[in-house]
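Before any comments, here is the structure.
Removed from the display is one protein chain of the complex; every other protein chain stays in position.
Going in written order, the chains are labelled A, B, C, D and E, and every chain counts its residues from 1.
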Amino acid sequence: MYEPILSVTDLACARGERTLFRGINFQVQAGEILLVQGGNGQGKTSLLRLLTGLSTPLEGEIRWRGERIQDCRERYHAEMAYIGHVNGIKDDLTPMENLRMAAGLAGRRLDEARAEQTLGRLGLALCLDLPARVLSFGQRRRVALAGVLTAGALLWILDEPLTGLDVHGVALLESLLHEHTEQGGLVVMTTHQPLSLAGACIRPLRVGDTDVTPTSELTPQGQ
Amino acid sequence: MYEPILSVTDLACARGERTLFRGINFQVQAGEILLVQGGNGQGKTSLLRLLTGLSTPLEGEIRWRGERIQDCRERYHAEMAYIGHVNGIKDDLTPMENLRMAAGLAGRRLDEARAEQTLGRLGLALCLDLPARVLSFGQRRRVALAGVLTAGALLWILDEPLTGLDVHGVALLESLLHEHTEQGGLVVMTTHQPLSLAGACIRPLRVGDTDVTPTSELTPQGQ
Amino acid sequence: MAFNLYYYAAPATFYGLAGRLIPWFAWGSAVLAAIGLYIGFFVAPTDFQQGEAYRVIFIHVPAAWMGMFIYLVMAFWSAIGLAFKTRLSFMMARALAPTGAMFTFISLWTGALWGKPMWGTWWVWDARLTSTLILLFLYIGILALWAAIDDRNRGDKAGALLTLIGAVNVPIIYFSVQWWNTLHQGASIKPSGTSMDEIMLAGMLIMAAAAWFYAIAAALTRVRTIILERERHTDWVKRILEQ
Amino acid sequence: MLRFTLTVIRRDLLLAARRRGDWITSQFFFVMVVSMFPLGIGADPNILRMIGPGVVWVAALLASLLSLSRLFADDHRDGSLEQMLLSPEPTVLLTLGKALAHWLIYGIPLLIITPVLGIQFALPGEAILILVVSLLIGTPILSLLGSVGAALTLGLRGGGVLLTLLILPLYVPALIFGASAVDATLAGTGAEAHLSLLAAFLVMCLLISPWVAAAALRVSVE
Amino acid sequence: MLRFTLTVIRRDLLLAARRRGDWITSQFFFVMVVSMFPLGIGADPNILRMIGPGVVWVAALLASLLSLSRLFADDHRDGSLEQMLLSPEPTVLLTLGKALAHWLIYGIPLLIITPVLGIQFALPGEAILILVVSLLIGTPILSLLGSVGAALTLGLRGGGVLLTLLILPLYVPALIFGASAVDATLAGTGAEAHLSLLAAFLVMCLLISPWVAAAALRVSVE
Partner (left out) sequence: MQWASLSDFWAMGGYGLYVWGSYLVTFAAIVLEIILLRHGHKDTLRRLRRMRRWEEQ
């Protein structure tokens, strides 16, 4: 029997004067990846933020295990992990401290060995003692990803997690996604880069009907 | 005869305690793209910032048309345009104002029609009157790219310009790079994404010998 | 006749209702002001202590009252808006603030102009004066907050929260200032206490009524503009625009 | 529940320890503001004694406002505020924790510096003691009310100054009770009445402001 | 050359205009800070008259300090400072333009408000005039010196203290000359000597600080 864990009905979102999308419906069940697609500015980030509960929809509702997320906020947030376009790491703390603080704030305990192992897995073994400020762009993104890994959440909401990652990093993330879905996890993510997720159960979702950035239609004009 | 416009000899860079790279030598001549490659944290950004003159090298020198860049700073900067990991656009200004202000600060004049045309070409036609703050991640990157286009510079230094761009955006950037090199421009850039620049004259450059992020070597461990 | 609150709380109905009410309040205010000023300048006698200077009272006191009262009304609408998420409440709060700030400013200005001949100084740090000044600061803070927030929803809620926390504080501020002042200054030169001639009182009360009517008319006009702007995608606004 | 608040406090203390520069700057700002007055006004000890408590109190208000403008802003910019709001714990504990951490970091040190400043203003020992006590009760009020302002102005253009505009009027009771407690001591009448009013105001702020700040924060991050 | 400076000024004015209300807000900050002092100190007009000039000057100093902290920081964060440093024009013109823009935006309005505050502090008309003149000469000094401080503090993360330590004492001459010009007027002796010292200080700052700020900026961005 098909039993969705996350289900969304008739979602609409407005930013400023514009309605970005309207009538979005989908379900995600255990082991699935929802891949939100759309050009720049079509509203992918806005949709993901609605799903996290950080912003409220114009219309429609989002249900987690059948309950509306605003009614079960605390249980929902205990099972969810999110990364947005900004990493959410503190520049003045080391990667290790960042992870452990984040865990503490989410009400979890994270021992040092576990944190070190996760950071090592993400290729940050040599940066454990540097403040995040001096890390490279891709390394900072990796720290944020390490935060998602240690959260042990069921639902991952990832907004362009591949930004700034090198090829190794992309491959690593792919294997992490595989692992997560095999263990019954849910993923909602966006990306503009190709991902090889053969074998995973992917549902695509297109956001935005009107093409706001009709680049390809414009004939390039000389400078 | 081979006549390099940008030439670099024996460049070395240190960050904190670590020497990121040493003994980097290369030349770039008109119509060429130098593609700086390397994993996360290998020092690509550090190299590009040395090339802009924003930071000073530990050893070695950078010459522009035969002169050291610190000796001909003003002429060099008049011919160079740079985007880093941060976009360098003001959140409170509209894309249009951002472009025109940037031009004014570089001592150029940019008329409104020209700016509008460039922004339209980058798919921002519908965002002309919005403050950059409300634009999406990819749209903001496009504004920064528009700044490079309107600069009319000979040398483009682009640090991961594809970050956040959708497929149309990537294709557009590729055509822009082609156009620029065909007109005799120079490009120094980095990216982790595949680029199809068939026909362009590309020199690859690997930064960092020691693999700082040896992700692929680590066997993935279970959570 | 059953009064259907939800019917009148719908912006569409309210827009029409307000449009019909505004002329009544506006003309009412003009007539009352004319009567009040006539009494104030031509009927009321010269004050034996203050001479003619006291005639400032006919605007000073109504303005001071309105400045304080409008803040209370704003706080009321803010609370309703936060509690019941009624769109109209936030709009009312927004529509009232500029008028409230204006009246507070007028009471400060007229008070200062009255103070110069009476106390020999434009300004003293008297309890009432100081707390009126702080009230003006609160109004300006709320207006500045609204001005700084582009997003309508966020502006509504943020402004409402600030108004409410201000409303809790205003009485405390008033008493603290009063108390502080009496500690430092011996005999306070508080403006109250003058036994007032009956006809003066009548003039003042009529002027106060005029101020009331004016404030209502102004707020209703402003709320109509706000409604139009916010409901511009609805059919009824489109119909109005087509006219 | 309580553990969450404690974690928030620990985190902010750690961050403050990492950015010791900012922390000392704020204390230094307090000292400088207070010390500027004898320079601007002249050195007559009688006048100095009269204005001393007021000046110290106003400087404390300004110093706290200065640091408050960054209370949530830094976390907002680097995205960690969102992460904290996504924590399963109630937001009101977050705002409470942030306000308390702010007090520990920026309020407590003021108390330690104040006696020295009191001596600069030729205040007698007893008045200095009351000044410190009034600040001990008063500075948490500044942190608590300020956290509401910081949440309301989060991410707005010109946030820091706007914060001042919104919050300074609300600080007035604390300023008046605090400064007049010291004045009463100087005048020989007791300071207890003032101090207990100040304490009552503190209790009220403690009960109300974390809730308002939490609501404001959710609205601002939207 | 000059056009570049003018462009910098125009840009900052535009940005300030875009921050609707920020401009007014910042002026109200000044008004409020000044108005807080009587609440802390007491309402006696004689004392108020004595401290008035000092309070106004200190408040002007603080208002400029607060806005100065963002002089380069915002541009640094969003990367536009780097872009400006990559302009072919000399950096000293950039720092000069930024300082002048700061003065136009935050300094000039203070002068217009000051008379009202003078009345609140029961100052006589002539003293108010001198106060305004002293601020007219003094506020550019604050912007110029402050731009050096802002450039220095931009880079050194932990070392902000040292730099505040450097800049605030540099403000002291301006504060002393400015406030004592008014005091001299109140005392009936002429204010010219103080004002011309202030003007000399201004000329010195105008000649030196853009260069220092430019050097500091290059170091900080490295």
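The criterion applied here is as follows: a contact is a pair of C-beta atoms (placed from the backbone, for glycine too) under 8 Å apart; a residue touches a chain by one contact, two chains touch by 3 or more.
A quick note: this is a predicted structure, and the numbers were derived from the prediction, not measured.
Touching the chain that is not shown, out of C:F76, C:W109, C:W179 or C:W236: C:W109 (per the contact rule at the top). The hidden chain makes contact, of the residues C:R55, C:R87 or C:R154, with C:R55. Counting the whole complex, the residues of chain C in touch with the unshown chain are 41-43, 45-46, 51-53, 55-56, 59-60, 63, 98-99, 102, 105-106, 109-110, 113-114, 116-117, 214, 218, 221-222, 224-225, 228-229, 232, 237-238, 241.
Heads up, the rule we're going with is that only the chains that are shown with their structure count from here on.
Minimum number of contact steps separating chain A from chain B: 1. When the interfaces B-E and C-E are ranked by C-beta pairs in contact, the top one is B-E. Computed centre separation for the pair chain D/chain E is 25 angstrom, with centres defined by C-alpha atoms. Computed from the mean C-alpha positions, the centre of chain A lies at a distance of 37 Å from the centre of chain D. Each of the following residues of chain C touches two or more other chains: 137, 140, 144, 148, 150-151, 177, 180, 184.
For chain D, the set of residues that touch two or more other chains comprises 19, 77, 157-158, 162, 165, 168-169, 172, 176, 183, 222. On the chain B side of its complex with chain E, the touching residues are 52-56, 73-75, 77-78, 80, 82, 84, 86-93, 97, 101-102, 104-107, 131, 147.
By the touch criterion given at the top, residues 19-22, 24-25, 28, 32, 35, 38-39, 42-45, 48, 119-120, 122 of chain E touch chain C in their complex.
Against chain B, in their complex, chain A makes its touches with residues 15-16, 38-42, 44-45, 85, 117, 120-124, 126-127, 130, 134-139, 141-142, 149, 152, 160, 163-172, 175, 179, 183, 192-193, 212-216, 218, 220-223.
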